[in-house]
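Every protein chain of the complex appears in place save one, which is left out.
And then chain A:
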Amino acid sequence: MTPQSFVTVYKEWDIVGARQIAREMAKELGFNVVDQARIATAVSELARNIYLYAKEGQIHYEVVETMNKKGLCVRAVDTGPGIKDISLVMQDGYSTSGGLGAGLPGVKRLMDEFDIQTKVGEGTTITTTKWVRL
C-alpha cells in the first residue's frame, strides 16, 4: 500500500484543502453526489481532529482496487497525544473540546470501513475506506 498523495494539516485552512482533494478524487472514481459529500465530510472531521488535538499530521489518499470493486482509502496520520480510551471517543456525544462529539463515530458511519490505531504519547492512525457502489 503506497499512498498516492497526501496533504499536511497544521492550519485551519488545510482542512479545506484536504477535503477538496478528497472530493476531487471521489468524483473521479465515480462516487455519486451523496457519497462525495460523505467522503468530504469524513475527511473534514479527520482533518479537524488532527488540527484540534494533534496540531500537525497528514491525510493520505489512496485508490484501492480489488477484483470486483474499487474505492477510496483515506488515512489520517498524526504523532499527537494519542487516544487514551477508544471506546469513549467512539461514543456519540463525547467531546473534550466542547464540540458535538459526533466526529469519530460519525466518520465510522459515513464510511464503509474504519480502523483506528493509537498509542498514548505516540500518535494516532485512522484508516477508513469507502467503496464505489456499482
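We take it that a contact is a pair of C-beta atoms (placed from the backbone, for glycine too) under 8 Å apart; a residue touches a chain by one contact, two chains touch by 3 or more; residues count from 1.
Operating definition for what follows: contacts and distances are computed from a predicted model.
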Chain excluded from display, named as in UniProt, from "STAS domain-containing protein", "Sugar ABC transporter ATP-binding protein", "Outer membrane lipoprotein carrier protein LolA" or "Autoinducer 2 import system permease protein LsrC": "STAS domain-containing protein"
Of A:E24, A:E65 or A:D92, the one touching the omitted chain in the full complex: A:D92
Option touching the unshown chain, where A:G57, A:G80 or A:G103 are the choices: A:G103
In chain A, positions touching the absent partner: 12-13, 15-16, 19, 23, 33-34, 36-38, 40-41, 44-45, 48, 92, 99-103, 105-106, 109-110
